[in-house]
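The complex appears here without one of its protein chains, the remainder shown in place.
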Amino acid sequence: MSVVKSMHSLTPITALGGSEPRVETIGGVTCREVPEVALASVTARLKHEGQTKTALKKAVGLTAPDVGLVASKTLTIFWMGPDQWMVEAPFDSHEDLAAQLKALTKDHASVAEQTDAWTRFDVSGENVLNVMELLCNLNTRQMAVDAVSRSSIHHLGCFVRHISADHFGIYGPRASAGSLHHAIITAMSSAR
Amino acid sequence: MIINHPLLGPRDSAEFTYLGDAKMIERPDWESETAAQDFYEYAYLRDNPAGIHRELWFHEGGDRSYLVVTRDTVTHEISNVELARDVARKLGRSK
Partner (left out) sequence: MSQINRLEGGQIDRNQPLNFKFDGKSYAGFAGDTLASALLANDVRLMGRSFKYHRPRGPLTAGSEEPNAIVELRSGNRQEPNTRATTAELYEGLTAKSQNRWPSLAFDAMAINDRFSNFLTAGFYYKTFMWPAVFWEKVYEPIIRKAAGLGSLSLLDDPDEYDKGFRHTDLLIIGAGPSGLMAALTAGRAGSDVILADEDFAFGGRLNSETFAINDEASDVWVQATIAELSAMSNVRMMTRTTVIGAFDHGIYGAVERVSDHLIMPAAGKPRQILWRIYAAKTILAAGATERPIAFENNDRPGIMLASAMRSYANRWAATPAQRVTIFTNNDDGHSTAADLHAKGVKIAAVIDSRADAPRSLDYEVVQGAQVVDSKGRLGVKFVEVKLADGSSRTIECGALGVSGGWNPNVHMTCHQRGRPTWNESLAAFVPGGTLPPGMTVTGAANGDLSTHMALKTGAAAAKAALGLKGRSAKTPTAEDAPVSQTPFWYVEGCSRAWLDQQNDVTVKDVKLSHQEGFRSVEHLKRYTTLGMATDQGKTSNMGGLAIMAELAGKSIPEVGTTIFRPPYTPTSIGVLAGRMRGKEFHPTRLTPSHYWAKERGAVFVEVGNWLRAQWFPIAGETHWRESVDREVTATRASVGVCDCTTLGKIDVQGSDAATFLNKVYCNAFAKLAVGKVRYGLMLREDGIAMDDGTAGRLAEDHFVVTTTTAKAAAVYQHLEFVRQCLYPDLDVQLISTTEAWAQYAVAGPNSRALLQKIVDPEFDISNEAFPFMGCGNITVCGGLRARLFRISFSGELAFEIAVPSRYGDALMRRLMDVGEEFNVTPYGTEALGVMRIEKGHAAGNELNGTTSALNLGMGRMVSKKKDSIGSTLSERAGMNEENALMQVGIQPLDPADKITSGGHLMAADGPVDAAHDQGYVTSAAFSPTLSSMIGLGMLKDGGNRQGEKMRLVSPLTDLTVDVEIVSAHFVDPEGERVRG
């Protein structure tokens, strides 16, 4: 995929309203705001599921995964719903991710920019499981690496992704970033 | 309750929004002779059984699928869960 970098003059802010992403470490667990991702949803059109998967495979070199799984190189694809995936890429090189994906999938899929619908917080550290069990009802102890699941964290619909050992990514709705961040930090203090 | 989502496996019912009787899938034909009566029954009349009930649940906190859940309203035992889309198609719904 070609990379187009825009030269516009507007400066972005993070979901927490800062110019730099927030990082906090409490009790050996770190929470890091991750604004540098671009997201787009790709939903196969009726009877074009196969072509969508083929297009994605050709374009990004990854096979769109089944339920809950994640396939990852520079780009990450995870399952969102029936015939629906979220594609994630580094923001700096892929700010126009949605446009790129639309160009590649053409009429086989519906593509929508989702970058700023979400905010991502990475929570990592030895004690992360004790933090996660205060946040969501997923069986994070048993969750495989590269698994991703929807869950509710303090009434916010989030994606929880097991990125690597002791490292989770929580994608929550951007407008509620403050509430989600507060919930994570509180759980980090509270966890034993 | 735990709802065994056909694609996602067992999920807490707290992740769902309950819509109502799965009869809502069988929306009447607006051009039928008896359309007015049909729509009235469709919109207002429900069996509301104490026992086996087929009902619609929306996985709001999940994959946004609608599911048809067969549940005993007295014991809460859930005996079947299907994707509503599949049920709708089986009932002949299309465009």
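When the chains are written out, they are named A and B in that same order, and each has its own residue count from 1.
By definition in this document, a residue touches a chain if its C-beta (ideal position, glycine included) is under 8 Å from a C-beta of that chain, and two chains touch if they have at least 3 such contacts.
These numbers were taken from a predicted model, which means no experiment stands behind them.
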item: Chain not shown, touching residues in chain A; value: 6-15, 17, 35, 41, 43, 45-47, 84, 96, 99, 107, 110-118, 133-134, 136-139, 141-142, 154-156, 173-180, 182-183, 186-187, 189-190, 192
item: Hidden partner chain, residues of chain B it touches; value: 1-2, 12, 17, 19, 24-25, 27-28, 30-31, 35-36, 39-40, 42-44, 56, 58, 60, 64-66, 75-78, 83-85, 87-89, 93-95
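Assume only the chains that are shown with their structure count from here on.
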item: List of chain A residues in touch with chain B within their complex; value: 67-68, 80-82, 84, 137, 149-152, 157
item: Chain A partner contacts - residues on chain B that touch it in the complex; value: 7-8, 12, 14-15, 60-65, 83, 85
